[in-house]
Each structure stands twice: as structure tokens, then as C-alpha cells.
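Have a look at the structure below, then the notes.
All protein chains of the complex are present and in place, except for one that has been dropped.
This part shows subunit A:
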Amino acid sequence: MAIADARTGSGDPPKVSLLYNPALRSYVYQIVTIVVIAWVIWYAWHNASQNLARANMTAGFGFLNSRAGFDVAQSLIAYSSDSTYFRALQVGLINTLVVSAAGIVTATIVGLLVGIGRLSQNWLIARLCTVYVEIFRNIPPLLVIFFWYLGVLALLPSIRTIFQHLEENPDAVFFISNRGIYMPAPVFGEGFGYVLAAFAIGIVAAIAFAIWANARQRATGKRPPVLMVSLGLIVLMPLVVFLFAGMPLSFDYAIPGSFNMRGGMSIGPEFLALFLALSLYTASFIAEIVRAGIRGVAKGQTEASYALGLRPGQTTRLVVLPQALRIIIPPLTSQYLNLIKNSSLAVAVGYADLVAVGGTILNQAGKAIEIIAIWMLVYVSISLVTSLFMNWFNAKMALVER
């Protein structure tokens, strides 16, 4: 009423019925929407807890502190069947993060190479890249996983064959079997810390040198030999330190045990199948995004850089790619998110990711709703963090208008 009165008082706007007051209407709509949403959430929660109570099931997350009782094959943190369900979920989360991170890095590199390759002047390279993209882009990711697991990795030599091979060639240290890849594990001795320190100093020094070299190039037009100096700092210096420290590095070799190889480092076929499938599947999409990004840079840019005397490689690296990145990054983020979510297909080959471990807990503890809430929360969190990072990166790469 107050609003209507004030308006009548001023005399300017025509007298409008409260029913048609736009300001009031918009408030009412918003309030009604909020009330409806709140009611739906309350109703869903209330109904779920009532139905659970009727089914004699309790709700809550207290079960996470109970003993898990089952073993997990791939664990990067200490875990045994005596650990809690919560610990098991952590193991699963770490496994999800590891395969996602490895997959994203590989998919980006392969995608970039294939995307550029498809635009190559070389007929064979361009066609090969096209075939790759069209094959992997058009097969469901689950089938790609099965292809690697059952079609490739399961057909590798059996562990018995490896044992026989070792008897004939006792010096062999690197094996590929249908139980995974075995290789020597590095054992760092005393004094290896110096080597790592030298390596870190080398990287910092190399970056500083590159910045100085850029400044000098701008000032004098001459470019100092950045590559050679960087190599010397990053590779040669730690190597010298390594020799002087008395080569504090030995290897733990994989040796035949009763049923499996013992010691050394191994990567299981479940991880390999999932990693290869996710990387190569997503790479085919990234390749197309990269191609679209490069095509999106005006041809005049390339011609102008040729006119300035840059070589084709330099043109791609210094002129085309930086501009293409601005087009590439937003859709690239979606592909990263897809890869992270597709990693939940791990359950098909028994890789102990968050969904596989959570599924076991769901069944052993009978806590369907809680586990699914945890799954959703974790995936939303991982995806949001990835998005935030990519948005930051995008803002950094965006055209700075001066």
C-alpha cells in the first residue's frame, strides 16, 4: 500500500493497481520461488528420513568410522582391511585424482599433437590424425576401456611366461605382463637431497636466465643461447652434484615371488586400461578443439608473421598458438571435466576409484543415500576446482586490452 500511496502522491506515474505493480510483482515471484524450493528440499529430506525409518534403516554418516573389512588392490596410502570406511573412501578418491590427473596431462599432449597434425601439409600425417580422431571420438568410452583391458592388456604374456623368461635372461629388469608392468623402483640413498636441491636451483636459475635473456633481446636484438644454458643448469649441474655425492641411488628390482613379481615398481592393468582409454578418448575431442582454435586465428596473422621473417615453427609457437589458446581454453575445460567424470567407469575393470570403493561400502553397510550424496559432493567439488583453475588460466591468457 505504501508504494502505491507514494506514487499517487508524486502525481507523475499513472495510478496503477497493486496487482500490476512491477516492483511488487518481481518481489512476490522471487519470494514464491524461494518458498517452493525450500519446501521441495524440506519435503524430500523429511520424506527420505521417514521412509528410511519405516524400512528400519538409519540415516547418518556415523558408519564411516566402522571397520571396512575388505581389501583394496591399488592404494597409494596405508590401508588394510582394519582401516575405516572413511579411509577406504580416501583411497578411492586418491585413485580417482591420480587417474584423472594423468589422463588430463596425456590427453592434452596427444590432443595438441593430433590437432596440429590434422592441419599438417603432410598428406600422411594429416590423414592418420583424421582417422585417429574419427575412430576414438565415435566409440563409447566404456568400450574403449574394455578394448584396452580385455583386447590388449589381457593378451600380454602371463606371469608364468615372465618367470620362464627370467630364467633364461636373468639380467632383464623391465617386464610387461597381463598383471601389469614391472620395473625397478629407485631407492634414494643418503645425500640424494643435494641432487634434488641442485635440480631445484637449476630450474630457478634457468627461469631467471630466460627472463634476463628476453630483456636483453629486447634491448640489443641479440638472443643469448637460452636452450644450452638451461640444459646445463637443469641437467648438467645436478648430474655433477650426483657424481660428487657418490651416486647415492640404487634400484630395487622386481624378482619372481611365489605367484607374482615381488619388489620393484608395478603399474596394474586396471589403471593402465583406464588411463589409456580416458587419455586417448578425450584426446580425440581435444584435437578437434585445438584444430578449431587454430583455424579461428585469422590467416592474415600467419601471413604477417611470415612477412616479418618468422619460420613456420616460430609462427605456430609465437603467433598462432597464443591467439588460438583464447578460443581453445573454454571448451578444453569441458573436456577435462568430462574426463574426470568418465573416470568413474573404472568400476567396469575393477580399478579402485571412488565409485568402485563407494559401491562396495554401499553394499556392505547398506547406506545407499549417504554414499550417493558423498559421490555427488566429491565430483561436484573436483569439477568446480578444475573449473575455477581453468577460468583463472583463461583470464590470464585472455587478450589484455590496452
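As a convention for this text, contacts are C-beta pairs under 8 Å (C-beta built on N, C-alpha and C of every residue); 3 or more make two chains touch, one makes a residue touch a chain; residues count from 1.
To be clear about the criterion, contacts and distances are computed from a predicted model.
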Chain not displayed: protein name in its UniProt record ("Carbon-monoxide dehydrogenase small chain", "Menaquinol:cytochrome c reductase cytochrome c subunit", "Biopolymer transporter ExbD" or "General L-amino acid-binding protein"): "General L-amino acid-binding protein"
Option touching the unshown chain, where A:Asp71, A:Glu134 or A:Glu303 are the choices: A:Asp71
Touch criterion as defined above, residue of A:Leu18, A:Ile31, A:Ala48 or A:Ile255 at the omitted chain: A:Ala48
Contact with the hidden chain (one of A:Val173, A:Leu318, A:Ile372 or A:Ala395): A:Ile372
Touching the absent chain when the full complex is considered, from A:Trp39, A:Phe188, A:Trp212 or A:Phe259: A:Phe259
Residue numbers in subunit A that touch the chain omitted from display: 44, 47-48, 51-52, 54-57, 69-73, 81, 150, 154-155, 158-159, 178-179, 257-260, 262, 269-270, 347-350, 352, 356, 359-360, 362-366, 368-369, 372
